[in-house]
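Excluded from the complex is one protein chain; the other protein chains are retained at their positions.
Letters A and B mark the chains in the order given here, with residues in each chain numbered from 1 onward.
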Amino acid sequence: MKSFRKELWFNIPGRRGFVNITPQVEAALHESGIREGLCLVNPMHITASVFINDDESGLHHDYEAFLEKVAPHEPVSQYWHNRTGEDNADAHIKRQLMGREVVVAVTEGRLDFGTWEQIFYGEFDGRRRKRVLVKIIGE
Amino acid sequence: MKSFRKELWFNIPGRRGFVNITPQVEAALHESGIREGLCLVNPMHITASVFINDDESGLHHDYEAFLEKVAPHEPVSQYWHNRTGEDNADAHIKRQLMGREVVVAVTEGRLDFGTWEQIFYGEFDGRRRKRVLVKIIGE
Partner (left out) sequence: MKSFRKELWFNIPGRRGFVNITPQVEAALHESGIREGLCLVNPMHITASVFINDDESGLHHDYEAFLEKVAPHEPVSQYWHNRTGEDNADAHIKRQLMGREVVVAVTEGRLDFGTWEQIFYGEFDGRRRKRVLVKIIGE
């Protein structure tokens, strides 16, 4: 069994944003030399998500609007977590709704994806450098 | 290390529906010959989920009602994604809430499940053939 590990770094200039990280994950897979196995991709932070969906800006707007509707940022005083001096309680909730991680099958050296599957980094508390871990095991 | 891959196909006649796919996943595991490892099950589409819960029709009604309450299909014009000519933005949101994939432990040649765990395909934009990927790695 082989294993491979790589960190990807992102710095989203706003509080929230979505970035298609499929090319970076594919590059990591290529670098690993693994042909059959599983690829785990997760943020190493708890106010961000890695998820798989469509690379369509209208949909990303809809995700943003949905998440703000169900877990609004303001007023920050509505959340007990923010009594610690933070203002990001909503980001911790949004990340749970979108999910932490994805596990992707690796087949014949490629991410085993349907036509429209793309991997996104979802930031809910940005404006600083944050890491995504890619861990691949297989042969 | 062994790896095994299989596609399962589904065609849900309505827009939304839940199908218990545990027997098909168990059959794939048996076919793989793998006794110890991990089994990944995910739709190869971005408006569907694979999730684990109870095979109880009342609960499935409750999931449907909950998802329609928080991310209603109508009016389709409320979603920017639907300006592309699609009408399935709600399906992309519902799939995120129910999750994309499950990873199941394989122990002694079986899905390592508690009493009530069953695997479901959750369709949110049906009426066409769609695929589920089963990828198993182990020994």
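Throughout what follows, contacts are C-beta pairs under 8 Å (C-beta built on N, C-alpha and C of every residue); 3 or more make two chains touch, one makes a residue touch a chain.
From a predicted model like this one, the values you see are computed outputs, not experimental measurements.
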item: Of B:Phe10, B:Phe51, B:Tyr79 or B:Phe124, the residue in touch with the unshown chain; value: B:Phe51
item: Chain not shown, touching residues in chain A; value: 1, 3, 5, 38, 40, 42-46, 70-71, 79-84, 89, 92-93, 95-97, 99-101, 103, 131, 133, 135, 137
item: Contacts of chain B with the absent chain, listed as residue ranges; value: 1, 36-38, 51-54, 56-59, 61-63, 66, 70, 97-99, 102-103, 105, 107, 112-117, 137-139
